[in-house]
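In this view, the complex is presented without one of its protein chains, the others remaining in place.
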Amino acid sequence: MTVRQVVDRGIRYLLLISALISVFIVFLIFLFTIREGGPAISGIGLRIAMGEIGYPVYATYNRALIRAKEGELRAGLEEALMTSQGKLQDAVEKALASADAADGRHPEDGRYREDLQAEIERARSLNEDIERVLGGESALSSEAELREAVEGALQQAVEVALHDRTGLNFPSWASGAVQGAVGLKAFLTGGEWRPDYDKLGIWLMIVGSVFVTFGAIVLGVPLALGAAIFLAEVAPSTVRDVVRPAVELLAGIPSVVYGLFGMVVLVPLVGKIPVVNAQPTNTGYGLLSASIVLAVMILPTITNIAEDAIRAVPREYKEGSLALGATHWQTIVSVILPAARSGIIAAIILGMGRALGETMAMIMVIGNSVRIAQPLNNNPLTTALSQTRTLTGNIAVEIAYATGLQEDAIFATGVVLFVLIIVVNSMARILMRERAQ
Amino acid sequence: MDATTTDYEVKLEVKDYSLFYGDFQALRDVDVKVPVNQITSIIGPSGCGKSTFLRTFNRMNDLIAGVHVEGQVYMDDQNLFEMDVVDLRRCIGMVFQRPNPFPKSIFENVAYGPRANGIRDRARLGEIVERSLRRAAIWDEVKDDLSKSALALSGGQQQRVCIARALAVEPQIILMDEPASALDPIATLRIEELIQQLKENYTIVIVTHNMQQAARASDYTAFFMMAEDRAGYLVEFGPTKEVFTNPKHKQTEDYITGRFG
Partner (left out) sequence: MREENVTTRDMFGMRTQAVEQGGVDSSDRADLARRHRDQKVAFALLWLTGVMAVTVLVLVVGYVVWGGAEAVMVDFPAFLTTDPRGGLSAEGGIRTTIITTFYVVLLTIGIATPLGVGAAVYLVEYAEEMKAAGGLIPRLVGVARFGVETLAGVPSIIFGLFGYALFVSATGLGFGFSMLSGSLACACLILPVIIRASEEALRTVPRSYREGSLALGATQWQTIYRVVLPAALPGIITGIILSVGRVVSETAVFYVTLGGTHNLPTSLKSGGRTMAMHLYTVAMETRAFDKAMGTGAVLVATIVIINLAINIISRRVTARLRGR
């Protein structure tokens, strides 16, 4: 092979790699968000499992964690050691050991170093086991790993207790899977989001996302489709030459601009809607404002794509219909729109995906309060005026300050959102493939 | 109406008719009387405006922006350009060069016209569909599954379904723009046979680039040519036999004998 051919072959493979980068990125996204979000699920599951097994175990864990937050992890675990039953001793002691190692490496807790040195000496002299474990324990370098170690040790406590309760031996992966499932269910269907109380349920956000997307579709799609039909079939070419480029331009306007309009104009307006005996009062922030903002945002996208789909219908169909004595409108309804159906559906689904995934503009007007969308008074219609939070909103609002399990839960929210979007897009692809046949 | 009479009954009369695309003149001063219940073919070299002329009768040229016409066209003493265009297009059916069935079932294709004109009763529609498909000589081939997509048929079958579709609204005149040019020879033959049967009840005007087809299958022939300024004009019109064996103009003779075109 000549040099040229070798170079050619080499470049070919290089380009293949760049083509695969996209897949690689998708894979990485999954990997990282799950890696960060996974612990949330198992953490929730662990807590629930412990709560169900028995108060003492759960109380132990809680106490230990509270003391850890106050900088006294070791003390907390020691206390647990004293109050817990013998069967927990082993596990708790392992946790102690890990805590020791972690405390020793925790950068902010410099003062631990001295205290701990003394403690470690005392423990060494107290217990041969701990000494052995201490010697073999690897250093932990972050709070996350510390938490992991504590949870791991208490995981064992759960297994021990489960064994006691049921007489079965749970291998750790099985009990882990059980806790994972329990945790996932609690995460997805839990109605409260109060990180301080370890309540991490995103059900209200799922509901919020669904409602706000639904509202955006209901408000935006009829208008967008009407505009698309108008541009493709009814508007004279002079009008179309002005409007079409304008709509294309508007599709590229930053979403925060729409959000700003929402904040400045829409919210005060919606807030003026009188609601009798409102609990809480109508502030203007809420589902209605968010739906309107999103509807306006997705309008150009849907209009452009639907219009293209309508224009793509072959002229022969239109001519054939008119030649049979049908009016232009009859032709549009009976021939053109059915023929453009798959493209129009694709446009709507694209708009839906955009509404579902929109973050910044939406959190500017939806209020972001952590309660499920519900009516403000007896009238169920006032649900539209309630403030709530969506999946995307949860991520954006909390990411700034979330730590620990809460931060993991944010990533888990991201995974849920990701999965939801993939489901919606796959539905679209299946629908379109069916149509093509 | 014109003073000069003909020895046949006239269905369509064209008087001093010209058509312009903006500033460009596509047809110039056409005068012709199309006989009822006969097959009139329109022949001539490509680009001379045959299709444009054909589309005059059902005013499909109105769909093009910038088109304007001069002169008059009458159907049975009614001025086409003063009639309601939607009603006109029901009275005058069209079959296109490439079969263009809708992406719907065979039944829905043929029932489309009657439905659009207000017939809703399913039984009535069924009768009309069957009758039209019979008249288009395709009933036996499709009767077993009318719900099949029309696009699944062969080219020749699709064209006959399109003819059935046109027949379903009971037009008086059928315009055909090179209806068999996209089809294979066997399908072409069947279409030609069908046209012969149809002339009993309909006036047929057919554009064709195939002179042999015009010679053997039509009763009257109109020969168009393109002038130097690219406007089309009518050179000669008369019974097919005469036009082909005893043409009055040299241009006609040249074209027919293949000296050009």
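By written order: A and B. Residues from 1 in each chain.
Methods note: a contact is a pair of C-beta atoms (placed from the backbone, for glycine too) under 8 Å apart; a residue touches a chain by one contact, two chains touch by 3 or more.
Since this is a predicted model, take the numbers as computed values, not measurements.
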> Which one touches the absent chain: A:L184, A:V210 or A:L223?
Replying inline: A:L223
> For chain A, which residues reach the chain that was dropped from this view?
Replying inline: 4-5, 7-8, 11-12, 14-16, 18-26, 28-29, 32-33, 35-36, 142, 144, 222-224, 226-227, 229-231, 234-235, 239, 243, 245-250, 252-261, 263-265, 296, 299-300, 303, 327-330, 353, 356-360, 364, 392, 395-396, 399, 410-411, 414, 417-418, 421-422, 425
>> Take the complete complex as the reference. Which residues in chain B touch the chain that isn't displayed?
In response: 76-77, 84, 86-87, 91, 116-119, 124, 127-128, 130-131, 134, 169-170, 172, 200-201
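Methods note: only the chains that are shown with their structure count from here on.
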>> Please tell me the distance, in whole Å, between the geometric centres of chain A and chain B computed from their C-alpha atoms.
In response: 63
>> Touching residues of chain B toward chain A in the complex: what are they?
In response: 58, 60, 63, 65, 86-91, 93-94, 96, 98, 100-104, 112-113, 115-117, 162, 165-166, 169
> For chain A, which residues count as touching chain B in their complex?
Replying inline: 237, 314, 316-317, 319-327, 330, 334-335, 338-339
